[in-house]
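First comes the structure, then the notes that go with it.
The other protein chains are all here in position, but one chain of the complex has been omitted.
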Amino acid sequence: MADTWADRLSRKAGYDERSAAILILPVFVVLMVVALYPIIYSFYTSLFDIVLTRPWRRPFVGYGNYARIFQDPMFWVAVQRTTVYTVVTVSITTVFALVVALLLNEAFPGRRLLSALILLPWATPSIVNGLMWKWIYDPGYGLLNGILVQVGLLESYTVWLGNPDRTLFMIANAAIWKQMPLAAILLLVSMKAIPQDLYRAATVDGANVFQRFWHVTLPALKPGLMLVLVYETMISIRHFDLFLIMTQGGPGDASYTLSWQIYVETFRNLKFGIGAALSYLLAIATFVLSYLFIRGFGSKS
Amino acid sequence: MAFPDRSRISRRSLLKASAAGGLVATTGGISATFGQGAPVNFTSWSAAVDQVRSHVSAFERATGLKVNYENFPWAQYRTSVVTRLVGNAPMDVLWVSDAWLPEFAEAGWLATIDDVPELMKYNADAAQFCTQSMVYKGKQYGLAYYGDHMSFIYNTEILQKAGITTPPTSWEEVVQQSLKIKQSGGPEFPMLMALGIDTWLIEFMSALVFAHGGRFVDASGNAIMADANRGVVEAVSWVREAIHTHKIVSPGAVETTEINALRAMGAGQHAFAIVPTYRLRALNDPSQAPAAGKLRPALMPRGPRATASATCGWIRFYGMTPGAKANAGRRANAVRFMEFFGGKDTTGSYTLQKLLLTDVGLPFCTTPLSADPEVQAFWTRWAGGGDVIAQQAATAVKKDVIAPWFGEWNETANAAWQSVFLNRATPQAAATAMAAKWKDLKG
Partner (left out) sequence: MMWRRGLRALVITVLSLLLVIYVAGPVAWLVSSSLQSESDITAVPPNWLPPKVTFDNFEAIFAPPKREVTYETRRQGDPATGRFLPSGAENLLPALWNSFAVGMLVAILNLVVSMTAAYAIAVIHFKGRKAALYTILVTRVIPDIALIVPLFLVMRQLDLVNTRFALVVTYLAVTVPFTIFILISYFEQIPRDLYRAARADGCSHWQALRFVYLPLSLPALVASVMFAFLTSWNEFIFALILTQNITSQTLPIIISGFVMDFTTSFSFINAAGVIAIVPPVVLAMMFERYIVSGLTAGAVKG
């Protein structure tokens, strides 16, 4: 009766530790139920040869699923496609967002309107986003062909999504369109925290616009950039919705990414073991990249 | 746990059933002894929704039973249904595609109806092709929802303008007529093909392969798709040349799905197309298609070595879950439902089958209906007569790649077809890849 766990804790730990524990507890409860269990379960699944249409036999295969994946030529195709897509999406989104954030950080008439407008893509559900761009790229009726032909840049209607050399970039464009606003806002929020004194001091020292950007803004933006890079990488590397709506991995295997392969193996071929193993490989890649970004940008100078 | 509301629902619908009174007494007398208050859970994809709903209303009125009708979009259907089957969600009767039969049967998700005479008796009226398509390893798994085949259609006006009097009878002729149409100022891409990654792709390609006198597998189920001169390589080569050499098919075909192709054909933008026959109803409907009245079926053109005009046929059917079959009450209701929908209703006629044809264009499997004057009037009105369609239907062959591993093989096949259409692989290389996957999966 006398000893509750809180009492015991308070005797062992100081006020800081106790407060921290209480403040973090709700998050851990949620994550425990909804995230941690599924994560462990899916790792467990990845060690078995589970095929849903064969419910009576699900042998333990250890690293067998992983071994099979490495021998599957489609896996290496998917790795290549995922890499191209992620690098293109993350790098362009980040640079684009930085430009937009710098623009919105300036004071000029119409800024409020502009900053409201850039929220449009963010508010567009990715399913609608995919549909909209697919409709714009349509080889028969699409707006893109319409504009380019009317302006005279293109002689006749051409194929965009159905051209394997273009597919990934067309999808990346739809992704960048949608992801840029959040990235820009995160950077903008980060810029807002930069003390104006630093700029004044720099100006007094005779620094021009670029020097101020390079020596004041950029270093102060490091945490913001890290956030953006980590987040964009995490969602781009496993992006799925656009591929489902726009190309289904095609044409041919031109947009056959890892997340598409996971979907096909899990929900079409109903091979849960292989699907889980693929997911773990993708998770490891995501983790390593995120860690590098956090290490690279997170340290305080 | 999965059925928390079971008892409440049954009580409520029992009350409803007794309120329906006399009707129940006359039509549902015997099965009432099973205490069948529970609703029939019917799952389908979202096609012909109004026709199904109206027939559900009729069923509820005639039997006093309640129906939980749920539908999912076609593209999500298999995933949704499998999730529910595995998750033990309440399902009694569901629509199934012939392509999934072996897989579902092997997994124990479908119940055989061989021992249900109330349903088996309809085989006497059914086209043989349909019944065969519902049989796996000697057991039958359902009653037909509809049965159809791929039709070759042409735009009479475009042909006329180009001075062509009869539609093509060979693939060589398709090329020549298309070139003639192009030269005489007709559409840039006279031949319309829906080669996008879509569940229809295998049906299109099977139709082309069969029309070339070919097959994917031999009688014992071994892959012959990579053998030269067995149809697959020729059919794929024809498509590749149509796109890249003759330029009579749009290079955008690789992203054109069946539904988008339909719009273009209905708009009168192309001279030839291969479409599911049931689409003729919509294509010749003036309120839906500007080219209505000009789109007519012709026999499938033949490949150089084909002896007859052949095409690919398929069926979709009503299946029962083993869970429903194992419970006497649910089984009785499910059987009545399947009979009312896939067989005759309580008025003793094939009401829904006729409705599906005349409303939506879906051809039926029940041969006696063919003689019905309304049915004949339908074909005259929407297809300029039913002879070509009947003749083609007689040559329809079911997809010979249907196997428990069909879905997985088809993923490989889809990518392989497209790599040829994109001119990224030779027809032989693609066929070899498909054959290798088949051998691998067959084990």
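Letters are used for the chains, namely A and B, taken in the order the chains are written, and counting of residues starts over at 1 for each.
The rule is simple: a residue touches a chain if its C-beta (ideal position, glycine included) is under 8 Å from a C-beta of that chain, and two chains touch if they have at least 3 such contacts.
Treat the numbers as computed from the prediction; the structure is a model and nothing was measured.
Enquirer: Consider the whole complex, including the chain that is not shown, and state which of A:Ala67, A:Val99 or A:Leu292 touches that chain.
Expert: Residue touching the absent chain, from the options given: A:Val99.
Enquirer: Of the residues A:Ala35, A:Val95 or A:Ala201, I need the one that contacts the missing chain.
Expert: A:Ala35
Enquirer: Among the options B:Ala75, B:Ala308, B:Ala326 or B:Ala394, which residue touches the chain absent from this view?
Expert: B:Ala75
Enquirer: Take the complete complex as the reference. Which residues in chain A touch the chain that isn't displayed?
Expert: Residues 15-17, 19-20, 23-24, 26-27, 30-31, 33-39, 41-42, 45, 99-100, 103-104, 106, 108, 110-112, 114-128, 131-133, 135-136, 140-143, 146, 149-150, 157, 177, 181-182, 185-186, 188-190, 192-193, 195-197, 223-224, 226-227, 230-231, 234, 238, 240-241, 245, 259, 262-263, 266, 272, 275-276, 279-280, 282-284, 286-287, 290 of chain A touch the chain absent from view.
Enquirer: Applying the definition given at the start, please give the residues of chain B touching the unseen chain.
Expert: Touch set of chain B with respect to the missing chain: 1-2, 4, 46-47, 49-51, 53-58, 70-76, 79-80, 83-84, 87, 89, 258-259, 262-263, 266-267, 278-279, 281-283, 285, 287-290, 355, 358-361.
By our rule, only the chains that are shown with their structure count from here on.
Enquirer: Of all residues in chain A, which touch chain B in the complex?
Expert: 52-55, 139-140, 159, 161-164, 247-253, 256, 264, 267-270
Enquirer: Along chain B, where are the residues that touch chain A in the complex?
Expert: That would be residues 78-79, 82, 86, 103-104, 106-108, 196-198, 250-256, 260, 264, 269, 404, 407-408, 411, 414-415, 418-419, 421-422, 424 of chain B.
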